[in-house]
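All protein chains but one are shown in place.
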Amino acid sequence: MNGVSEESQISAAEDLVNEIGTMEGVSAFVDKRTSGTQVRPIVNLTVPPENWRKVAESMFSDHGIDYCSMITGIHWPESSDKQWEVIYHFLRTGVKNPPIVDGVVEPIITDSSQLQGSDVPLEIQISIPLQETRNPKVASIQDIWVGADWNEKETWDLVGIDFEGHQGMRRVLQPHETPKGYHPLQKQHKLRYHNFEEMYDDVQGFKRKPADSEKVK
Amino acid sequence: MSEDGQNYTMFSSRMLVDTVGDTTDAALEASGLREVIGVLAGRIFNWGQRKSLFPLHLGIKCCALEMAAAGASRFDAERFGVFFRSSPRQCDVLLVNGPITKKFADPIVRLWEQMPEPKWCIAMGECAISGGPYFQSYNVLEGVDTVIPVDIYIPGCPPRPEALIDGFGKLREKIIRIGAVPSHARTDGVAPIIIGDE
Amino acid sequence: MAEMWISMGPQHPMTHGLWTLKVKVDGETVVDTEPDLGYIHRGVEKICEARNFTQITTYCDRLCYASANTWSHAYIYAAEDLLGVEVPERAEYIRLVAVELQRIASHLMWLGAYGPDIGNLTVMVWCLREREMMMDLLQELGGSRMHYNFPRVGGVKRDLPHGFAMRARHKLRLFLDRIQEYEALFDESTIFLIRSQGVGYAKPEEMINHGVSGPNLRAGGVNHDIRTSHPYSVYSELDWAPAVERSSIKGADCYDRYRIRVEEMRQSANLVLQALDKMPGGAETYHEPGDPKILAKAPSRAPEGTSGSHHFEDSRGESMFYLAGGGEGRGKMPYRVSIRSPIFITIPYASKCMIGYKVADIPAIMGSFDPCIGETDR
Partner (left out) sequence: MASSDWLNIRGWTESIIGWSMDTTHDLLPESVQTEFATIQPALELFFIATIMCTVVFAVMMLTLMVVPYIERKFIGRLMDRIGATTSLRSLWIGEGNATAGDWWNKLPMGLGGPIGFANKKLNQSFGNEHPEETIARVNNRGYHGIWFLFPGFFQALADFMKFATKEHMIPDKADKLVFEVAPVIIISTTIMVFAFVPFGPHIWAANPELSLIFMMAIFGVAPLGVFFAGWASNNKYTLIGGMRSAAQLTAYEIPLLITVLSIAVISGSFNILEIIDFQIETSDTWNIFILPLGAVLFLVTMIAEVERIPFDMPEAEAELVEGWWTEYGGIRWGLMFAGEMMRAYAACILFAMFFLGGWEFPFQDFLSSLPLVGIAFETVFMVIPGLVVVLLKAWILFAFFVWIRASLHRIRTDQILEFGWLYLLPLSIVNLVIATFLRLEVWTDSGWPIWTAPLLTLIAIFFFVIYAIDEDEEALAQSRRPYSTQALSKAYPGNQRKQEVK
């Protein structure tokens, strides 16, 4: 048994939730999910966009969350409470700087099942609902976690959520000459041949109707 | 020495080359040897072109790994004279092995134009033939033949290395039938060959 | 010579795949680099919003084509998290065998591509010869050579075929001896040592902050492996420890990244051998496809508001899927699929690692980070 033990991970998740839950506007809870034979606690936070920057700085400095995994932007045009949503995923690697022994890095290869307290690795999922419809904005965390830099560029490029304070925002995945306002992952853009009838209608490409079009399919 | 302006040599070598060329032409014509040399040389050059098809070292997506596997030791493509070069100037087959996105459309056309004639294009894998699983995507062209004339289509996602080697075999058959002539001199109407449909 | 920008263009033997690295060069030393991705961006996230949960596995196979199984399993774990499915024990073991075999094949593809980067073609052909052995085993599981579409939400498509365990054990033991050949060609060649030791330093704490993960991170002495830090599947049942490299103070160089991957190949081979021995119900028994022992019943709709995510240890780093439920067809299709590609985050950092080294070092450094552009551009 050399994976991280469940109890220590769940207790570490609870401590983190209690600490961060105290910040104003933040609602936090531990979501327990099973993956394979292991219970997997995830720290879930919902943060209003206004004080997201403050929460991010405190997470990095006080709670040692050092690894930004992914940023997702979702466009909820029909949903009632939010128009856009930005979901952050973080990992606490719980890795202290390995000591240097006679000029060589001596990595701490401890058996991960004995890890306790603050150096237990944790998963954190943060969702930020945004209300305004025209141009959604969220504070950028590029300078805290440099790993989030290209994630933010990609989210703006594909979903169109702007990140204030992000230097060098440019199109990363799309061709450079795509028109300004075009962000494909927004729900109003449809895939080609989205509804199959259209594809069948134009199967020979000369707008001819397929032979069995009147028959009830 | 193509333009006159660049021609620094006092003695115009092109004049010498032209005169020598014309006289030998006339002599061969008279002796009927021109026919013999023309036919035999045609066969030898055709054999040469067929037996050494250099594809471009261009890997777009998963079919690139099947291309590498075809070049490796189990399915050895080099048995048939297929030797991967990485500069378009030295290749005569453009093996397109992945989806062509809008961003890669004009670089691939530039690669195609950099290749000297006579050149052929093999569309390997679904993505190169018709956009494959990404035919609905906003960023993928539906097939390479929207930008480049294609000679051989190899279906499969990804096609097995044997299919790729069979594709080169089909290309050799096409070369032996229509000759290793530049594309403008080709008799059109020769439908592209699709592996496995005969 | 005045500084000039060279663009190592989309078609370039150095790039494993299609991307451009613009390099500002002063004479032979690299002054500044700037990656330009997006040449095979095919909008997989947009297409997956119009596909149901089983169809998406085929797209995830084709994300990173060198390790198709690891990516389809990463997606399946996230989908099971979204749909809340309990996977039978035997299916987890079969999945572990498939993923670890794919990790060996992916590392072999990397080693094969790294050889010509430094100038030796024999390594490529040897590694692809071994990779064929692994692909034969995976072909028995999934049916095709490269894209297997093997896992299903709630289990696996088919049980291990008859005689698979015997063939796998034989091939893995042969492979464990063959690794000595690569080490002879790499470690005992002085030229490889001077080309890779002390080249492309990457400091561990910088790497964590830049989001680099997987073998590139463990090469710097950081013991962070998703399989042990966030255990999933049955990795905690087998006894193994993540391979961590003891690098120099200035950080991990190309030689460490090479050593860590050769170590991981040995480790994956041992993991598969252990998994085959410990398989519940024995590796030789065969269950019909769809048997509840290998495939649990799974709901096919995810109501709105539910979400599922899962971190996964891919052969290149930490890959992750986030699925939001409630898409079209009353939830049969996901509302949003978000994919974390480890190489998409590593390439900007790797290109910054090259500053100060020679033009001839660019392929050595870039190759050692094992870029796979399929997953980068999604």
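Letters A, B and C mark the chains as written, and numbering starts fresh at 1 in each.
Here is the rule we go by: a contact is a pair of C-beta atoms (placed from the backbone, for glycine too) under 8 Å apart; a residue touches a chain by one contact, two chains touch by 3 or more.
All figures in this text were calculated on a predicted structure; none of them were measured in a lab.
J.: Which one, C:K203, C:R246 or C:K278, makes contact with the chain that was left out?
T.: Checking the options C:K203, C:R246 or C:K278, the one contacting the hidden chain is C:R246.
J.: At which residues does subunit B meet the chain that is not included here?
T.: Subunit B touches the missing chain through residues 1-3, 6, 8, 32, 35-36, 39-40, 42-52, 57, 72-73, 76, 78-81, 83, 85-87, 89-90, 92, 114, 116-118, 169-170, 172-177, 180, 182.
J.: If the hidden chain were put back, which residues of subunit C would touch it?
T.: Per the touch rule, subunit C residues meeting the hidden chain are 4, 6, 8, 12-14, 25, 28, 115-122, 125-126, 129, 183, 185, 187-195, 197-198, 245-250, 255-256, 259, 358-363.
One rule holds in what follows: only the chains that are shown with their structure count from here on.
J.: Averaging only over C-alpha atoms, locate the centres of subunit A and subunit C and give their separation in whole Å.
T.: Taking the mean C-alpha position of each chain, the two centres sit 20 Å apart.
J.: How many Å are there between the centre of subunit A and the centre of subunit B, using C-alpha atoms for each centre?
T.: 46
J.: Distance from the CA centroid of subunit B to that of subunit C, rounded to the nearest Å?
T.: Once rounded, the distance between the two centres reads 34 Å.
J.: Touching at least two other chains at once: which residues of subunit B meet that condition?
T.: Each of 101, 103, 136-139 in subunit B touches at least two other chains.
J.: Which residues belonging to subunit A are in contact with no fewer than two other chains?
T.: Subunit A, residues with two or more chain partners: 174-175, 184, 189, 191, 194.
J.: Using the touch definition up top, name the residues of subunit C that touch subunit A in the complex.
T.: On the subunit C side, the touching residues are 37-38, 41, 43, 45-47, 50, 77, 80-81, 86-87, 89, 92, 204-205, 208-213, 220-224, 227-237, 239-242, 244-249, 304, 307, 309-311, 318, 320, 322, 324, 335-336, 338, 340, 344-345, 348-349, 377-378.
J.: Given the complex with subunit B, which residues does subunit C contribute to the contact?
T.: The touching residues are 9-13, 16-18, 38-44, 46-47, 50, 58-59, 62, 65-66, 68, 109, 112, 124-126, 128-129, 131-132, 145-147, 373-374.
J.: Over in the complex, which subunit B residues touch subunit A? Could you list them?
T.: Answer in residue numbers: 101-103, 135-139.
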